[in-house]
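What you see is the complex with one protein chain gone and the rest in place.
Right after this comes chain A.
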Amino acid sequence: MAMVQPRSVRYRVWATHFGLLCFIGIILFPLLMVVSISFRTGNFATGSLLPEHPSLEHWALALGIPYTQADGTVLQPPFPVLLWLWNSIKIAVISSALILLLSTTSAYAFARLRFKFKGVILKSMLIFQMFPPVLSLVALYALFDQIGNHVSWLGIDTHGAVILASLGGMALHIWTIKGYFESIDRSLEEAAIVDGATTWQAFRYILLPLSVPILAVVFILAFVMNIMEYPIASILLLDVNNLTLAVGAQQYLYEQNYLWGDFAAAAVLSGLPITLIFLYCQKWIVGGLTAGGVKG
């Protein structure tokens, strides 16, 4: 704590608290609004933050349950939200696991082994990672169209294609894990190798158990990235039942068919678990973000 303090410090503290609370109020407004909208009646109603006529119709529809209105008409759920959520989670978990597996072994080779073209490969990986996949969507589409002609579960409109396409974006994770591996003392593995372990055994039984924290961070980061991935999934997935949340959620807000209330319930329902996971893991995520960048 600073020893020298001006006299006005108490007022400043109060002013800061007030300012921060106002700022948080502005930040939270959209989020609270969505929660509120999800409990309102109808899709076009506007109203105050606390709903005047609370209703569970949007929530029922979001959960896939037909809702009977007061006048007896039955509303059918417009979209399979839970299925989309499941698709998203399935794709994100499988591709994050694959990314973790492959980037860990690569990072190990880059951190510990010597081989030709190491520096060139590492640098060009970073450069190529910068190119947005949006720009080569035509080529990606054509590629999976071709693969699909021979291997049907990797073709257009399959989850396999989206998972496979996500494997292109590993360079960042390789860099993060590599930075962590380099911070671990090399002599531990050297001792094991002197005792007769192979390179693979030294990696598997010495280095890996020491790196669990960073592996968890990379898994979470990859998971969040894959959940939010939009352009590739929007091109590769066509059928309504195959969509991920990021692609599907958009279907609610077409100009001609503006299902604001239904969207709000679906958004809260599907966004909440991801938000909670993120908040729970934030400490480690911050570590991972700065580790990848600063250590470089």
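Assorted remarks:
One rule holds in what follows: a contact is a pair of C-beta atoms (placed from the backbone, for glycine too) under 8 Å apart; a residue touches a chain by one contact, two chains touch by 3 or more; residues count from 1.
The working rule: contacts and distances are computed from a predicted model.
Entry comment: the absent subunit's protein name, as recorded by UniProt, is "Maltose/maltodextrin transport system permease protein", drawn from "Maltose/maltodextrin transport system permease protein", "Ferredoxin--NADP reductase", "Carrier domain-containing protein" or "Ni/Fe hydrogenase subunit alpha". Contact with the undisplayed chain is limited, among A:S183, A:N241 or A:Q282, to A:Q282. Between the chain not shown and the residues A:H53, A:K90 or A:K118, the one that touches is A:K118. Contact with the chain that does not appear here is found for just one residue of A:P77, A:G155 or A:G271, A:G271. Where chain A meets the missing chain, the touching residues are 1-5, 9, 12-13, 16-17, 20, 23-24, 27-28, 30-31, 33-34, 37, 44, 46, 102-103, 105-106, 108-110, 113-115, 118-119, 121-123, 125-140, 142-143, 146, 149-150, 164-165, 167-171, 174, 199, 227-228, 230-231, 235, 245-246, 249-250, 252-253, 260, 263-264, 267, 270-271, 274-275, 278-279, 282, 286, 289-290, 293-294, 296.
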